[in-house]
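Structure below; questions to follow.
For this depiction, one protein chain was excluded, whereas all remaining protein chains were kept in their positions.
Letters A, B and C name the chains as they come in the text, with residue numbers starting at 1 for each one.
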Amino acid sequence: MSVRLLVLIPAAAAMSLALSAAVDAVALPLFLDTTGTVLATALAGPGAGIATGVLTSAVNTLRNPTFWPFVVVQVIVALYAWLAARAGLFRSLRTAVPAGLGLGVLAAATSTPISYVVFGCTTTGGIALTTALGRALGLPPLGACFFGSFVADFGDKAVTFALVTSVLHALPRRTAARFPWALRAVGAA
Amino acid sequence: MARLTLERVSFWYPAMGRPALRDVSLAAAPGEVIALVGNVGAGASTLLLVAADLAPRVVGGRLEGRVKGEGGRGIVLPTPWTQLSGMAFTVWDEVAFGPANLGWPRERIAGAVDRSLAALDIGALAARDPATLSGGELQRVVIAGIVAMEPALLLLDEPTAELDPEATRLVWRLVRALAGDGCSVVVATSDLDALPELADRIVWMEDGAVRRIGAPALLAEQSLWEAGLATTVADVWRTARLGAPYPLTVAQAERRWRQ
Amino acid sequence: MAAVNAELRFEHVSFSYGTVPALRDVSFALAPGERAALLGRNGAGKSTLLRLVTGLLHPAEGSVSVGDWETRGRPPESLARRVGSVFQHADQQLFARSLRDDVAFGPRALGHGAAEVARRVDTALAALELSAQAAEHPYDLPPAFRKLATLAGALALEPAVLVLDEPTAGLDRPLRARVARALADRAAAGVVVLVATHDLAFAAEVLERGLVLDRGRLAGDAPLAALLTSSGRLAPLGLAPPTGAALSAALDLPGRPVRQRDVANTLARVAAARGPV
Partner (left out) sequence: MTGGRLHPFTLLAIAGTLPALAWILPAPAGGAVTTAVALVLTLTPGASPGLTGSGSSPGWRPGLVVLRTAVLTAAPFWLFLLLLHDVPSTIAIGLRLTTMIASVVWVGALLPPGRLVEAMVAAGWGVTAAYLFAAALSAVPLLKARAQRIVDAQRCRGLSPRGGVGRRLRALRALALPLVLSVLHEVDERALALETRGFVPGARRTPLAPPRDATAERAGRWLLLVGCAAALAWRLAWRG
């Protein structure tokens, strides 16, 4: 592991958590806390991505004590982003956003059992309220919980993939050439 | 015995066609202060990275020619906020980061850290969290972090860019003191007016190549003046079309004016 | 290119971060075309004052106005029509694939049409002699050029007031001269230029008035040349006269010029009168 790639991981993790300042400015219900995980995977492969995801969860737990069980979701996101990068899905928004929506479903499906078992579907206020709405619509408990997580997750992951795509395309030539996976992720390898 | 020897060195950054260094030869002796002067893009920063054995080893790219360094080397880059270790939550630990990596015993680390904190006049910041420092304070902590490793060759890239005039004078005094203790220093700076008292030799660089090497008096010569690299006093003296020899500093001008 | 001319006015402005006072009862006015240096130690309130002009902060007491616009109640994005600003580490705000696109960000955000945006961008790039680098990726350029790019971005807003925080940090002498020329040109067109800086050599070249902040109070408001040649007034700020002014004092040149050109001309005149040196 070169020092350069080693430096990328905590930088990407901290950057994910710092993005909350941008999200707050535009008042959108997004987390973007897997941006670093997806970006590190698209730039340096699954190893860097998983490490970034785990690190993001570890540091995030200190701010939101209830978030550490979702380290599993970060690992799933890294693996999914690896497949997307190998398929060069970051080459344009047209391929990246649908991939992001797909990840949204997968992330919701992964976080639902965790949310159900650990939190009784009250991970965040938003998820609890949408779960209650699901129950009111007659969905079974687990189904309602999935509905709650899905509404929170699918938009977030789609925007995350779109953001990573525009980052990869905005990268200067010199920086992109230095990361092993960047060119393949945008389908230019 | 030279601390640093560059023989006909050329260097290309990765994915860049044009060389950033062209056939550069330079040797730095112990106790000597060499100043690299040149406009943006002249190659001074690249030369320092090569001298610090970071290019091409870490930065990548291709190097031709021979680079020989003797003894420990440390470089201070011009962006202090990227130079923090990230592993220290107090200024004292931050300055101790380098020495600790060298595996020194704790007593030696403590001595080196306290000396370099005092040398940069930031002893009062020792317990502070580096994340809470101003740009100028951070720059001095980064310099202290390299000085604490007691390098035989100290490389400085625009070390005073973020500093106010008082801190700038302190850093230049420190460079002179370190050279006095035998350290060789190569510094890239645009603070030309400080060089007559600071530098033993001036290296004028342009477009990746070394145009001239000489004593500080170089900073009053016609070709440097035309490139905008003369000291302020030399520039004023020449603009006023007064005769040679051209004074470099206010003090020298005053002596010439009194004659 | 009729920039709307507007006066920058502070009236009894006070501001505190929580309970910590940053500015206390500051009043001054800068007429169109005036160029002022904002001097003071770190923590004296320089950045706070500049942020009050842009609308990032609003005064606790008193008022800040740009022409007939009072900043109270106006967000920065609205004041951006009249105030161009560049703060420290501004190059971290760049994100376009080319210098031209980034400089165009401001005019586009203000809602100007493509032709007007192009005109403003070309003018701003030309003012800083960056036209040759217009198509380059900002991150492929040396850091000094990225800093110039953010200044070009502020010029492209064609504001009535320009506030800059250490615009010359990290620039070499030719690039500092470019910034000086661009600011002098804007001021001549009626723009108010307010620059917080430690670089007194740069200030001497292009700025004319000195506002001195000390622990949140306006401790001085005087012609800059007088300030720059008086080491007595500069020392408490941790500053010393720039080399040109120091030479002018050391050689006892009449009129104490501070601009390098003026020092050289006065020196030539006095030398001619005295006979060969």
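Note that a contact is a pair of C-beta atoms (placed from the backbone, for glycine too) under 8 Å apart; a residue touches a chain by one contact, two chains touch by 3 or more.
All figures in this text were calculated on a predicted structure; none of them were measured in a lab.
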Shown chains that the omitted chain touches within the full complex: A, B, C
Omitted-chain contact residue, chosen from B:9, B:120 or B:146: B:146
Candidates C:77, C:185 or C:252 - the one touching the absent chain: C:77
Residues in chain B touching the chain absent from view: 49, 52, 54, 57-59, 73-75, 77, 79, 81-90, 93, 96-106, 109, 130-131, 142, 145-146, 149
Chain A residues that touch the omitted chain in the full complex: 1-4, 6-15, 17-23, 25-28, 30, 32, 35, 39, 43, 51, 55-56, 58-59, 61-63, 65-66, 68, 118-122, 125, 128-129, 131-132, 135, 159, 163, 166-167, 170-172, 175, 178
Absent-chain interface as seen on chain C, which is shown: 51, 54-56, 75-77, 79-81, 83, 85, 87, 89-95, 105-107, 109-110, 139, 150, 153-154, 157
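Throughout what follows, only the chains that are shown with their structure count from here on.
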Contact graph of the chains (line, ring, star, complete, other): complete
Maximum centroid distance from chain C, chain identifier (CA atoms): A
Chain pair with the higher count of C-beta pairs in contact (A-C, B-C): B-C
Between chain B and chain C, centroid-to-centroid distance (C-alpha), Å: 28
Whole-Å gap between the CA centroids of chain A and chain C: 42
Sites on chain A at which at least two other chains make contact: 173-174
Per-residue overlap in chain C, given as positions that touch at least 2 other chains: none
Chain C-touching residues of chain B, taken from the complex the two chains share: 39-41, 78-79, 81, 134-136, 158, 161-162, 164-166, 190, 192-193, 228-229, 231-233, 235-237, 239-243, 250-251, 253-254, 256-257, 259
Contact set on chain C toward chain A in their complex: 95-97, 137-140
For the chain A and chain C complex, residues of the former touching the latter: 169-175
